[in-house]
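Heads up: the structure comes next, in structure tokens.
Note that one protein chain of the assembly has been removed; the remaining protein chains are unaltered in position.
Take a look at chain A:
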């Protein structure tokens, strides 16, 4: 709040140091998200999605600029959302891509307001899921996210939901919460929960909706 966090600056200055301690924890199986922090550059295996066309990459309207999620995070959510939302996503490929891309944009926008502390926690979580070694050892997801099938993504979410390790439950809640709220909370998908939206008489009568 007052000064740059000493840990942060050290991490960005000496990524190798972090890498070493990170590898140790990863291999040793000590699963503390708190000790794992990989800089975006380290995890940068951002190969173009092979298995799946990037919904975000093929957006018709790319006016939204991502400010928190990096390319790897976007790929992660492109792989997770089909399992996360499941049959809630439209089947028609273009509509589906638009729904996925829009949801990822809203996830990004939502996280911006989370503030530095929770952003740091999410950065750790996403880096851990994106970095190949921890993806395999901790999330037990064998393929790169672009090649992960919906069934595999669902199995991963189920593992973290049912795990007896609180940290994984916490990760599950973090991932589902940001995704569910960004999806079901958006007007385009209100119909899925039978929510008609704000009462029409009120909208018609209230000055703040009167755009004239």
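Rule of thumb we're sticking to: a contact is a pair of C-beta atoms (placed from the backbone, for glycine too) under 8 Å apart; a residue touches a chain by one contact, two chains touch by 3 or more; residues count from 1.
Here, contacts and distances are computed from a predicted model.
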Chain left out of the displayed complex - its UniProt protein name, from "Peptide ABC transporter ATP-binding protein", "DNA ligase-associated DEXH box helicase", "Xylose transport system permease protein XylH" or "GMC family oxidoreductase": "GMC family oxidoreductase"
Hidden partner chain, touching residue among A:69, A:84, A:101 or A:139: A:84
Residue ranges of chain A at the interface with the undisplayed chain: 1-2, 5-7, 83-88, 106, 109-118, 121, 154, 157, 161-162, 166, 169-170, 172-174, 176-177, 179-186, 189-190, 192-195, 198-199, 202-203, 206-210
